[in-house]
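All protein chains but one are shown at their positions in the complex.
Labels for the chains are A, B and C, by order of writing; each one numbers its residues from 1.
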Amino acid sequence: MSHNSFGHIFKFTTWGESHGKAIGCVVDGTPPMIELTEKDIQLWLDKRRPGQNQYTSPRNEPDTVEILSGVYIEEKVQYTTGTPISMIIYNKDQKSGDYDDTKEKFRPGHADYTYLSKYGIRDPRGGGRQSARETAMRVAAGAIARKIIPKIEIKGALVQLGDLKIDRSKWDNNFIDENPFWCPDKSSIKNWEDKINSLVAEGDSCGAVIEVVAKNVPVGLGAPIYGKLDSDLGSAIMSINAVKGVEIGNGFEAVSLKGSENGDEMRMKNDKPVFLSNNSGGILGGISSGQDIVVRFAVKPTSSIKKERKTIDKSQNDTEITTKGRHDPCVGIRAVPVGEAMVACVLADHFLRNRAQIGS
Amino acid sequence: MSHNSFGHIFKFTTWGESHGKAIGCVVDGTPPMIELTEKDIQLWLDKRRPGQNQYTSPRNEPDTVEILSGVYIEEKVQYTTGTPISMIIYNKDQKSGDYDDTKEKFRPGHADYTYLSKYGIRDPRGGGRQSARETAMRVAAGAIARKIIPKIEIKGALVQLGDLKIDRSKWDNNFIDENPFWCPDKSSIKNWEDKINSLVAEGDSCGAVIEVVAKNVPVGLGAPIYGKLDSDLGSAIMSINAVKGVEIGNGFEAVSLKGSENGDEMRMKNDKPVFLSNNSGGILGGISSGQDIVVRFAVKPTSSIKKERKTIDKSQNDTEITTKGRHDPCVGIRAVPVGEAMVACVLADHFLRNRAQIGS
Amino acid sequence: MSHNSFGHIFKFTTWGESHGKAIGCVVDGTPPMIELTEKDIQLWLDKRRPGQNQYTSPRNEPDTVEILSGVYIEEKVQYTTGTPISMIIYNKDQKSGDYDDTKEKFRPGHADYTYLSKYGIRDPRGGGRQSARETAMRVAAGAIARKIIPKIEIKGALVQLGDLKIDRSKWDNNFIDENPFWCPDKSSIKNWEDKINSLVAEGDSCGAVIEVVAKNVPVGLGAPIYGKLDSDLGSAIMSINAVKGVEIGNGFEAVSLKGSENGDEMRMKNDKPVFLSNNSGGILGGISSGQDIVVRFAVKPTSSIKKERKTIDKSQNDTEITTKGRHDPCVGIRAVPVGEAMVACVLADHFLRNRAQIGS
Partner (left out) sequence: MSHNSFGHIFKFTTWGESHGKAIGCVVDGTPPMIELTEKDIQLWLDKRRPGQNQYTSPRNEPDTVEILSGVYIEEKVQYTTGTPISMIIYNKDQKSGDYDDTKEKFRPGHADYTYLSKYGIRDPRGGGRQSARETAMRVAAGAIARKIIPKIEIKGALVQLGDLKIDRSKWDNNFIDENPFWCPDKSSIKNWEDKINSLVAEGDSCGAVIEVVAKNVPVGLGAPIYGKLDSDLGSAIMSINAVKGVEIGNGFEAVSLKGSENGDEMRMKNDKPVFLSNNSGGILGGISSGQDIVVRFAVKPTSSIKKERKTIDKSQNDTEITTKGRHDPCVGIRAVPVGEAMVACVLADHFLRNRAQIGS
């Protein structure tokens, strides 16, 4: 019942505060004999790393991951051994001075007030445990998850920045990795750049919608009733910092459709069952249908902004706060690889859970 | 890691198929010395019961719940004893003849295909385990959950039927229980009635958006990181049949706001900290802030409809299907008490989890 | 984290009090397409049933189990469907009058005092939840567990009654089912009968040691560190009422051996690795070695006896108590099928857990 663990058979536990000595993760339940080195994980961490472009905060974290256990080299190849894989990233860049004001005052939209109210104490340096820095370890766990389900491709993209949605008819998967927004639509870039630049100038921020698609998912992952893929994806995504909503397939849009429009019809094609649409987002009754799994989620605007805001301090006096230091104008951009990682973890876990009960 | 259990300390396990002998639920972790009789549970079950008005299917299920264990009468008052509370509802009205066609064919939008693909077998009578009938036991568990957190008020309402949204400025809590839609806006009723009547005439269906609000929630429930209230509410709500999306507070709408608009500012008022808005929906960093918790979710249109649809059968032949029998034109209406129950279960569980770690 | 559930992937939850309406069990995680009827379960329940011979208490419980969910008949064969299997036994013989004295007084050796101290309330009728009646549902769950691992043979025997140990050189597996003690040694029977008869005459009781052996266990079940077979067997056995000790292989006897005597040596035989002894009881490092798994456990003497004993009552007055009603002179006899069932449940769970991580 750990509050800091995710998953059931493929299970990971994260620990660490933003400005403590290190952050880390213990991944348990990984099958043995999977090739795994730090490079396999660093690859995805670099994707998430803040400071890699002008639209994410310039904190200069190398975020170098080290594997401390659970692997063994046999004939020059490093394999997982089936024992827990411990990973660590030492915190190097800790300008905690930047955050001094936040020790005494509660930042609007942040968890400063709720942490202190609940625990009676909190580590305020860089947001402590509540910082999005924790998500680095999700990305690390997700890198291992991907190796358990190597045939499944998981890819995220930003489909809305503030109030600016992409033109879905112009979706180009190849373009996603070629721009700093993970945007699949080239025609949106100019407007998005303008928006971000203007927010930076104002000292303000905006939200984003991310869509993660998993391809080549076999039929049969997930389980009724409380082990539904929808339920576990919902839990996984809503656990990411700043996420306020999640939907599967056509999501909230399904509400306005008629049943005759929404239910995906079926036909045989080349001797295989196919669906004629994918409103369900690849999940029926909590179980994967073999179609692409489509998850979309809303990230609220960054709460740490330069604009002055009303708040109270620890001594319960009215005051104002202005957040200094490095902050993303849109934290949602960095949530793309995190969303991918969480989807990977859910699918890897369900792959093993399905193998347990069904045997294949 | 049970697929059929929900919760951690307050934990319930449901069982049963739509047209089997009975459905049931075992609730574990309830504190002792809580007054509890069947009446406390029946009250909420009656609210969910299909057939109670013309807009839900006329299946005549009395749905009489019986408590089989976990209570004891002392000086004429029946109390919980701290041992598991087993509840059962016998299935009486089982016109399984109505569903004969669905034994061989997969209904679009239903889990027929995924269940059979995963398990190699399925109980097709009335949808078997995949039927929304299971949600009756969630309502039963929710009734007990409410007694653990008696000060918290949890109330759901339908805020959108198909494409028809309520006028939120006309929200009247008292009106919710006075109409068959759990609609808080009197001015929406006429249009909604017309919509439902026209769907029934067409043999079609529509979706709905439900909003559940929990009042008087103390500060401090929920826990970082994977025990966030958001995460557990996301999981709870997405496990309900036909739900395709969930959001907390202003949810997807937050994306289009600026950080300076979205973060809820604070002020002292009568010596107490207050928030000047509730965009966060009462949760910050996964922990309740003391504001109202606001959860909204999308229910897709009923998949069992009279309109003919393309599908395949178990022998992999193309065919068409028309669902006969009793079905709701909008299954979302009945999801209102189910959503309330799941929110109650999450909050009761977190109340106990918080007491474990924090001690009060 | 349910206190009333056992197992992880193969998981069961029991409920019910000795003299309530019924007792029951929900078994989750069973693979689909396993043939299963009530007969498969009743078989083992009958073995446990009290009153079947003069050495267990004459309570006339038919203990007829009914399956309420999780199975479906296809082409005249009833199969598991992969959904939860709910089982129920209605309580018919409820002479609660026999126990009246125990409502007010705490029986020495019983949990009357601790239940009331913990919960502030308890169902005293027949011991309520603390009664060994609960173990019937373990036997029912064990019957399903056996069907998941059909090649593994699990057999229990009584190897010590009070201070009378069997002569292990005379062990005859076939004799176990032919006598009311589950004794494998014909030469012990006469002395055991005399002992029991004399205890009955005195209104007293004695303990027993039970040994359960599992044959044909494949290499590789169990997992380090906290998922060791030893650990889960220890937990399973120690959860049985009245059990005070458990050991694997040569157990406490190993202490007096030298390392050179205790470690089981290996040799190749017919191209297969064999062990030259089985001091380890078939488990090395928490993982099955392919040898027979041997578990032994101590059951204390029945606490409900006719002899007068000193105690206090609920109002904290000194008093004496004499337990009336039906009680076994040696509750350990009835623990044999319960021990077998728990071993079956542990092995079935680990079979599925191993399949999850390892894939075969």
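The working rule: a contact is a pair of C-beta atoms (placed from the backbone, for glycine too) under 8 Å apart; a residue touches a chain by one contact, two chains touch by 3 or more.
Predicted, not measured: the structure shown is a model, and the values here were computed from it.
Novice: Among B:Thr37, B:Thr64 or B:Gln357, single out the residue that touches the unshown chain.
Specialist: B:Gln357
Novice: Using the touch definition from the top, which of C:Ile41, C:Leu68 or C:Ala223 touches the missing chain?
Specialist: Once the missing chain is taken into account, the touching residue is C:Ala223.
Novice: For chain B, which residues touch the unseen chain?
Specialist: Per the touch rule, chain B residues meeting the hidden chain are 1, 9, 29-32, 82-83, 224, 352-353, 355-359.
Novice: For chain A, enumerate the residues touching the unshown chain of the complex.
Specialist: Counting only chain A, the missing chain is touched by 1-5, 8-9, 11, 13-17, 20-24, 26, 28-29, 32-33, 66, 68-70, 72, 74, 79, 81-86, 88, 118-123, 128-129.
Novice: Mind pulling the chain C residues that touch the left-out chain?
Specialist: Interface residues of chain C facing the absent chain: 1-6, 8-9, 14, 106-111, 113-115, 117-119, 129-130, 134, 160, 162-163, 199, 202, 204-209, 219-220, 223-228, 230-239, 241, 243-252, 254-268, 271, 273, 276, 279-281, 284-290, 298-305, 307, 309-312, 316-318, 332, 353-354, 358.
We adopt the following convention: only the chains that are shown with their structure count from here on.
Novice: For chain A and chain B, what's the span in angstrom between their mean Cα positions?
Specialist: Taking the average C-alpha coordinate of chain A and of chain B, the gap between them is 26 Å.
Novice: Taking the mean of the CA coordinates per chain, how far is chain A from chain C in Å?
Specialist: One centre to the other, that is 46 Å.
Novice: Quick one: chain B and chain C, Cα centre-to-centre, how many Å?
Specialist: Using C-alpha averages as centres, the distance is 39 Å.
Novice: Please set out, as single numbers or ranges, the residues of chain A touching at least two other chains.
Specialist: In chain A, the residues touching two or more other chains are 1, 9, 224, 353, 358.
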